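Here the complex is missing one protein chain, while the rest keep their positions.
Our next item is chain A:
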Amino acid sequence: MFAFIISRILQAVPVMLTVALISFAMFAYVGDPVAIMLGQDFTEAQRDQLVRDLGLDQPFWVQFATFIGHAAQGEFGLSYRLSRPVAELIAERAPATLELAFTAAALALLIGVPMGVYTGLYRHSWLSRFFLTFSLIGVSLPTFLIGILLILVFAVWLGWLPSFGRGDTVNLGWWTTGFLTVSGLKALVLPAITLGLFQLTLIMRLVRAEMMEVLRTDYIKFARARGLPNRVVHFGHALKNTLVPVITIVGLQLGAIIAFAIVTETVFQWPGMGLLFIQSVGAADIPVMSAYLMLIALVFVTINLIVDLLYYAVDPRLRIGRGKGGH
């Protein structure tokens, strides 16, 4: 198991280096940092001095290596726009995005999986048909539209929930959380639904399709022939056999939720990383953009590693020749 983790981490290195290269290339090709930092009035000597100070006269590979070295220590320089360290900016914004993303993912899983099991089991009931129709809406409506509709109904018409922001947060030192205050929780509801709805319907449809597949297998018929109660057959034997594809998709989607919370954060003015990214794009704030890019790559790589580990936990057939050493 340990060797497996190490090998997967080593496999992730080229991925991260490639992303780092792209992030780094942004500095060279999207605007000129020297021109940005010097402003309008400067002499040729000042310019040369700055180029030397910044190490921009060094060969490309040396500059890249320096960039990697700093990035590995979490150092991405100063934001052009806010003149503050990028790492600090992101650390400030990360809790908001992560709390939103995990709430949305939990919502999608806790509702999507039971709905998928139900619609897979009772294909012809009217409730199943309703869920399926509803899921079509979830799949086909764009996120921003869902967000705006929710704001219209629950914030403007009914006035139950706030339409923007994060509410009051509690500072835990290294993490600010909105989970501990009423206004924080209320503020979380609409963005989490907006962000999670697509995932929810996707998970529901996936679980449904997998359940229908698994319910046809001999081992399910045999489980019934052994007289096991339906609850055990459906939620034990059948559901567990649908998990491998579900874990794959949920893992990928969790990455997507974190990375592409941008739209939802913009609609709800949620003070997370996505909003920071959009504002940075507007101001051509390259250091923030490049750091964000690398962070998202790291999130995807990490989630994929966890997904692979979960496969091994779920499916004993994948463990042959690893860990236990087969038989």
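We adopt the following convention: a residue touches a chain if its C-beta (ideal position, glycine included) is under 8 Å from a C-beta of that chain, and two chains touch if they have at least 3 such contacts; residues count from 1.
The definition used in the following text is that contacts and distances are computed from a predicted model.
The chain that is not shown carries the UniProt protein name "ABC transporter ATP-binding protein", picked from "ABC transporter ATP-binding protein", "Phosphoribosylformylglycinamidine synthase subunit PurQ", "DEAD/DEAH box helicase" or "3-oxoadipate--succinyl-CoA transferase subunit B". Of the listed residues A:R8, A:K186 or A:R224, the one in contact with the hidden chain in the full complex is A:R224.
Touch with the chain omitted from the figure is made, among A:V62, A:L110, A:L172 or A:V232, by A:V232. Looking at chain A, the residues touching the absent chain are 217-219, 221-230, 232, 237, 240-241, 314-317, 320, 326-327.
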